[in-house]
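Heads up, one of the protein chains got dropped from this complex, but the rest are sitting where they should.
Every chain is named by a letter (A and B) in the order it is written, and numbering of its residues begins at 1.
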Amino acid sequence: MAEKEHILKSLKAGIRYDGRKLLDYREVSVTPNITSAEGSAKVKIGETEILVGVKLAVEEPYPDTPEEGKLMVNAELRPIANPDFEMGPPGEQAIDIARVVDRGLRESKALSPEKLCIKAGEAVWSVMIDFVPLNDAGNMLDAASIGAVAALKSTRFPVVKEDGNIDWDAPLTDKTLELAKEPIEVTVLKIGEFYIVDPILEEEKLADTSITIAVAEDGTVYAMQKRGDSPLSVEEIDKMVEIAIKKSSELRKFIG
Amino acid sequence: MTDKLKIKNKEIAVPGEVLAEGMGYVPSRGIRRADDKLIAEQLGMISIEGKVIKLIPLTGVYIPKVGDKIIAKVIDVLMTGWRLDTRSPYSAVLSMKDATSEFIQRGADLTQYFALGDFVLTKITNVTSQKLVDVSMKGPGLRKLRGGRIVKVNPHKVPRVIGKEGSMVVMLKQATGCNIMVGQNGLIWIDGTPEAEVIAEKAIIKIESEAHLSGLTDRIKAFLEKQGVKVAPEQKKAPVKEIKKKITGGKK
Partner (left out) sequence: MKRTDGRNPDQMRPIKAEVGVIPNADGSAMFQIGNTIAYAAVYGPREMYPRFMQDPKKGVLRCVYNMMPFSGHGERVRPGGSRRSKEISVVTENALRPVLDLSDYPNSVVDVFIELTQTDAGTRCAGITAAAMALADAGFKMKDLVASMSMGMLSGEIITDVNGTEDCSLGATDVPVALIPCMDKISLLQLDGPISRENLKKLLETGKKKCLEIYKVQQEALKKKYKVD
């Protein structure tokens, strides 16, 4: 394919379409507390802009985990962000973003589900994270993941009334979520023989395969997702994990 | 009623803005008259020449026009031709007979000529009232664009990318060594080394965002030089123009 040949020529010369080096991220900025929600953050990577919100609710626990709180992660890819997005229920891409970030948070036990228990068997906290991009210029997943950590860190619990309902008119308390881990997802793509991170839209379309890897502060990997139908060798996978671990510690600095 | 100008030359006007009062001023395209007021109809830059007020739109979608050379993408292969995305609400049809100077057999595999995803430099030959668009590949320079990359700018900025008598695009080509084709629909094809293409693309994006500012040529020249490419001195074209002036008495 002509476009593939063209980008490989560029990658061989060591530069991306926008002049970046292969493993460079675009400019990253993270702003917590951008809405009145219990927790929130705005993340910008280049021209990609995502809003992340954390809403809390008091609910009955799941029957098989009576002392554990709940976590729900959702991505809404609304047409405001990209002329190709359509209205309707979450499609493949939205589900991918939501489930992969969810897995990183869940498997790393970032939220210590037991800490979210209010009354065993009766009431637990439900933490609901929503990603809504305002502009999709590629790499929404990494941006969503960084935003999730920033938003969770900024989250404060609301006041719970005597009757067990939340008092939405009262100001939020000072009680925070106290994250046990802060997993950041880094997506590494392979185009031909080259590895890149932080793809723009055109690069996402041309990648042979990609792996999103969730890495916590100590370098432990908690979740992975391989995309595309191009198979990888063990060495290649290891190389991509190495890149993800390195990049995650660089990205962590932006969360503060 | 005295004529009153409410806006200055080169200022930005917004829709609904009162530009002038009084019957002495003459509105041009993009400006409407309501009683004795002249009102801007679009976001644009105001140009005042004597008593004529013009509005130069800063942005807007591309609408296919007969005679325009555009860069279009093949989005469908039909029975007797191809459908192209013109980067407007109206796709174009390239029929077999207008595709090439060779003779194409009926039933031939059309993808041998143009396949899905190919970009072509083509010319608009017809636009109906319902905006059905025909294009042709027969003409000087019209061809499939192989290799290279496509950059998108707002169609209203195309004149600035081309420059007066092509001066801007010539400067870009010479400084970066890239081959550059500019479509009236705002698609621009750049073909060169990877590094040179990046510089050319960045320069074009800069032209787009600063198109409304004065001294654009100097800014772009400075930008290119900062990237480490040499910009040749301006070619003198004066002699031809002067002769023309003498013949026509210097009148425009």
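The rule is simple: a contact is a pair of C-beta atoms (placed from the backbone, for glycine too) under 8 Å apart; a residue touches a chain by one contact, two chains touch by 3 or more.
Model, not experiment: these values are computed from the prediction.
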**OP:** Out of B:Gln42, B:Thr125 or B:Thr193, point to the residue that touches the absent chain in the complete complex.
**Re:** B:Gln42
Subject >> Touching the absent chain when the full complex is considered, from A:Glu3, A:Asp24, A:Glu76 or A:Glu236 >> reply: A:Glu76
**OP:** Could you tell which one of A:Lys55, A:Lys226 or A:Lys239 touches the chain left off the display?
**Re:** A:Lys55
**OP:** Pick out which of A:Glu68, A:Asp136, A:Glu185 or A:Glu203 touches the chain that's been left out of the picture.
**Re:** A:Asp136
Subject >> Missing-chain contacts mapped onto chain B >> reply: 12, 14-17, 30, 34, 39, 41-43, 45, 57-61, 63, 89-91, 130-131, 156, 212-213
**OP:** Just the residue numbers, please: which parts of chain A touch the chain that's not shown?
**Re:** 34-37, 40, 47, 49, 51, 53-55, 57, 74, 76, 78-83, 87, 89, 128, 130, 132, 134-137, 168-169
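Convention: only the chains that are shown with their structure count from here on.
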Subject >> Distance from chain B to chain A - Cα centre to Cα centre, in angstrom >> reply: 40
Subject >> Residues on chain A engaged by chain B in the complex (per definition of touch) >> reply: 1-3, 5-6, 9-10, 12-13, 15, 17-19
Subject >> Contact footprint of chain A on chain B as seen in their complex >> reply: 117-118, 146-149, 193-195, 197-198, 201-202
